[in-house]
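Attaching a single structure in structure tokens format; questions to follow.
Apart from one protein chain that is not included, each protein chain of the complex appears where it belongs.
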Amino acid sequence: MAWQWFHKLGSPRWFYEKTSRWLTWFAPLSVALLLVGLTWGLAFAPVDAKQGNSYRIIYIHMPAAVLSLAGYYLMAIAGGIGLIWKMKLPFMVMQSAAYVGAALTALTLITGSLWGYPTWGTFWEWDARNIFMLILLFLYLSIIMLGRVYPVREAADKACAILALVGTVNVPIIYKSVDWWYSLHQPASIKLTGSSSIHPSMLYPLLLCIVAYYCFYTLSLILYTRQEILAREARTKWVSELVNTQSSHTKD
Amino acid sequence: MSQWEEPAPNELSISNLTCTREDRVLFTQLEYTCCAGAVLQVLGFNGAGKTTLLHTLAGLMPPASGVIRWRGESIAGNRSYTRSLFYLGHQAPVKPALTVAENIQWLARLRGQSPSAEELCSALEQVDLEAYQNTSCGHLSAGQKRRVALAQLYLSAAPLWILDEPFTAIDKEGVGRLQQLLATHASHGGISVLTSHQPLRLENLHTLDLAAFQPDEACAYV
Amino acid sequence: MSQWEEPAPNELSISNLTCTREDRVLFTQLEYTCCAGAVLQVLGFNGAGKTTLLHTLAGLMPPASGVIRWRGESIAGNRSYTRSLFYLGHQAPVKPALTVAENIQWLARLRGQSPSAEELCSALEQVDLEAYQNTSCGHLSAGQKRRVALAQLYLSAAPLWILDEPFTAIDKEGVGRLQQLLATHASHGGISVLTSHQPLRLENLHTLDLAAFQPDEACAYV
Amino acid sequence: MSEQSTVTTSAWRTIVARDLKLIWRQRTDVVNPLVFYLITITLLPLGVDPSRQFLGSIAPGMLWIMALLATLLSLDTLFRSDYEDGSLIQFQLSAEPLFLTVLGKVTAYWLTTGLPLSLISPVLASMLALPDGGYIALMLSLLLGTAIMSLIGALGAALTVCLRAGGLVLTLIVMPLYLPVLIIGANCVGSAVAGFSFLRELALLGAGLAIALIVMPAAIAGALKISANQ
Partner (left out) sequence: MSEQSTVTTSAWRTIVARDLKLIWRQRTDVVNPLVFYLITITLLPLGVDPSRQFLGSIAPGMLWIMALLATLLSLDTLFRSDYEDGSLIQFQLSAEPLFLTVLGKVTAYWLTTGLPLSLISPVLASMLALPDGGYIALMLSLLLGTAIMSLIGALGAALTVCLRAGGLVLTLIVMPLYLPVLIIGANCVGSAVAGFSFLRELALLGAGLAIALIVMPAAIAGALKISANQ
């Protein structure tokens, strides 16, 4: 019984139909959460004593950073499941997670640089975390690139899954080595406010933002995967039926 | 040669095989059984799926559906099947920087054989390359390069041969000799599956035309 | 088509040709003249020097000695000869990343032609690849890839065709069609020189067996 | 006359169009000298002292050296696939002289490696903390320098195309010829950073490009004719 459920999970059609129903309430919810969290953080949280208003970028920056790392593992796990149980859906999730993850990593880097200008006086500093983020972006990009250049879809999926799995071993190693490299060089020129010392009135919106980012991440992953499903299953009967019914709806 | 003395009869059976390339069904519901001593020539127009079929038979590609059995066992993940197989594709696995003899040797070693000097010589003689033994393969003509790869057949003890267009670029006399070799292999109880657009002159030649297994319009795509 | 209307008759004459590969003489004192409307099949065992001969005829390689004349003029450094020549070698110059139509187009453009959409379509139809027009060539089978290269023949206005094993990997029906094309080319006064180990069924087919021009022992090396 | 000239430039145009299309299809060539450049520049501070001042002092030289290596990395493939599938023979037998076709290939190569590399260089320069004032010199010198290096590199690629492990002989052939370009280019950026005029270096690079444009296509065509018939 349990296995039947598991294999259903691997069916793109099942996923598409199920998520169609979820999306009706999940999409508004996550967008609302995000809006509330960001407005609270960006507009209503108190001004920081040292950094003034520029610290507010943290509400965009930090959750994105946390998620881009978590997203990598999600991607790798999806790839692993696809490889082991030879299912289609996890591969699609993996590809979508690569895109969403790369976007989040890029967002972290961009907001970080923007934040760096008022605080560090430069857009880029060779700081351990920055380098790690940059490398993570490369890891994402390599998976996206590999997926795009492969001539055959199935092979591309498997190749990406192998790369993602090898990456899981490597990401912690990269993280540690970068950190370790940094400790050997001179210490940071600027110390950030540690998250422990953060004032609750700033912390609560941050927590809300993190939750909202998680929801939003799930939402974008689902949307991306649905698009991927339609693209890959375009020739199957159920998709063409779906397209037919939708186009007849729009005609009415 | 040890495999040949085994009691289980050589038999390759294909049941209900469907192969696809990028969602397009090439052929479907293919049923065929090759018994010991058969030479099977797979026919079909360009793009019919002959190479795909041979790849699938060699276990290099999983079929979309259906089962292939060797001596009654499915070939999926079957290592003993791999060992009783000799496959030669479109391309000759011949390194231009190595000499003819060296090329033959490494290919044989890879399959776990270590041919003696005499065996090597006789194989070279069979493919008419004695004079080129120490020539590096980059200096051979197209047909001679193919012959280096074909020399493996004279060394191989595998009961099942899968050959994709083995006659490409081979001259008339070479084609005749190769057909004779196939006949000998068959008479020892071996099986050969090959593709060729040329008609063959062999006694117990079976043909399999892939055109007969084309899918109907309705299920041309999975 | 403009070249065809020229007054000078198409004629390819080979006189006293000797070709060598790395000091070894492949054939010597080769004399032959192809007149307009001839199809010449070069024969020879593997390694006889057929490919070398065709390369020499195409002006890609200087001969060891002897002269090749086209319409009475030596071909060495003769640009108008290059323009009246179509050469297709062992390998098909087909880029896997481009689609079939794109491949045909760039090859034609390179020879200074710009085929219209209809010409392109009819050439594709002739080689049975209409359905694959927008497929990238990396996804074609071996024979289909060769057919992409062969489609050039239907677009070419060159009076002299030099084809190295054009029938490789082509199925029976395709071989028939190609022979028909060669016959048409000949009937328009064109000349084709080709190698093949298969016997051809053409009316005014001439054959040239390189085995007859082997050097004697004494002068096998230069 | 004009008919003649349209014919002669059409080989060039055909090959530029074909190669750009090929590269765009494979998509990787456009992005990847960039990616190589980006990644090697990223690796740099990991090996040495990452302080801004130190990085700034090595930046002009490093940006140029890494650009050179990035160009070198993809050179090997320039004529290889054309050689292997017989396209090179078609080039030789085409209606127009070989050097035009070759020029087309080099143009496409430069458009997809040198040009994007030069355009992205300011971003990387700012990561390496190149002092202000060096940016324009860096971009201009890279634009000219990569063009020269593409022409030189194509000669190396043509000479080694018939070798199996050509990529590495190539390095040996090409590097000494790249040296003057590197020295002038790095000096150009160096002068600009120091606040001097860098016009002389740019003029030198321009002159180099002119010479290379005159000499190289014929040399490359000759080299290809030799290699093609192995």
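Note that the chains take the letters A, B, C and D in the order they are written out, and that residue 1 is the start of every chain.
Keep in mind that, in the parts below, a contact is a pair of C-beta atoms (placed from the backbone, for glycine too) under 8 Å apart; a residue touches a chain by one contact, two chains touch by 3 or more.
Keep in mind the model is a prediction, meaning the values are calculated, not measured.
Listed residues D:Asp76, D:Glu96 or D:Glu201: the one in touch with the omitted chain is D:Asp76.
Within the full complex, the residue among D:Leu124, D:Ile148 or D:Ala186 touching the omitted chain is D:Ala186.
Set against the missing chain, the residues B:Ala8, B:Ala97 or B:Ala131 yield one that touches it, B:Ala97.
Residues 23, 26, 28-29, 31-33, 35-36, 39-40, 43-44, 46-49, 57-58, 60-62, 64-65, 68-69, 73-74, 76-77, 81, 163-169, 171-172, 175, 179, 182-183, 186 of chain D touch the missing chain (whole complex, contact as defined above). Interface with the hidden chain, as seen from chain A, comprises residues 135, 138-139, 141-142, 145-146, 149-152, 155, 158-159, 162-163, 165-167, 169-170, 173-174, 176-178, 180-181, 184. Listed for chain B, the residues touching the missing chain in the whole complex are 55, 58-61, 82-83, 85, 87, 89-95, 97-98, 102, 106-107, 109-112, 136.
Here is the rule we go by: only the chains that are shown with their structure count from here on.
With respect to chain C, maximal separation of chain centres occurs for A (centres as means of Cα atoms). In terms of C-beta pairs in contact, the better-connected of the chain pairs C-D and A-D is C-D.
Between the CA-based centres of chain A and chain C the separation comes to 57 Å, rounded to the whole angstrom.
Work out the mean CA point of chain A and of chain D, and you get 37 Å between them.
Counting only residues that touch two or more partner chains, chain A has none. Across the assembly, chain C contributes 90, 136, 139 as residues in contact with two or more other chains.
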